[in-house]
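A single protein chain has been removed from this complex, and every other one stays in its place.
Right after this comes chain A.
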Amino acid sequence: MLTIGVLGLQGAVSEHIKQIEAAGFKGVLVKKAEQLEEIDGLIIPGGESTAIRNLMNLYGFIDPVKDFSSKKKPIFGTCAGMVLVADKLNGSDDAHLKLMDINVTRNAFGRQVESFETDLPVKGLAEPFPAVFIRAPYAESAGPQVEVLATYRDKIVAAKQDHILVSAFHPELTNDTRFLELFLEMVKESAKTTGAEV
């Protein structure tokens, strides 16, 4: 069985694990960097990106996650996770993991009272996805290697670059697993090349 780790430092962790297990994969809470060795794909969940970054620094996660990525193992960042994987952050010279060629603005849609739900058309999904945006970021621009999967009012809110997937919204807060399945497919594909047991 393939194992998906969810970075368990802070945020909506249990929601992801529940969905991963419902989809027939093993879900693991990742609280120590060594655990990255045991997983086939990593989800960086929604939460407060500054708090998560802080704990990633303190507990030595930055380089191990970069190593994990350099092995082409899939990573899925939701909301704060999208902020954490971006190459560039608008209004800051301090981007975090720099794994994807996107320029991200934090809290881009405004404060919590501007948080919203919408039915969002997503490339690769037949029907629109019930997207929940919470103090969400968006990507202002993306490099040529990035495949844009969804935009909202002309801003990039879901994208893929090679083995990295991001969404500004929260698939884990809905009962709709189609977006997660896009990631699980990426993990299956990557496992084939590494010979992990599916």
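One rule holds for everything that comes next: contacts are C-beta pairs under 8 Å (C-beta built on N, C-alpha and C of every residue); 3 or more make two chains touch, one makes a residue touch a chain; residues count from 1.
Definition applied: contacts and distances are computed from a predicted model.
Colleague: What protein name does the UniProt record of the undisplayed chain give, "Phenylacetate-CoA oxygenase subunit PaaA", "FeS assembly protein SufD", "Phenylalanine--tRNA ligase beta subunit" or "Pyridoxal 5'-phosphate synthase subunit PdxS"?
Modeller: "Pyridoxal 5'-phosphate synthase subunit PdxS"
Colleague: With respect to the chain omitted from the figure, which of A:79, A:122, A:149 or A:164 is a touching residue?
Modeller: Spelled out, the listed residue whose C-beta touches the missing chain is A:79.
Colleague: Going by the touch rule given at the top, which residues of chain A touch the chain that is not shown?
Modeller: Where chain A meets the chain not shown: residues 8-15, 31, 46-48, 50-51, 54-55, 58, 79-80, 106-107, 110-120, 132-135, 152-153, 170, 173-174.
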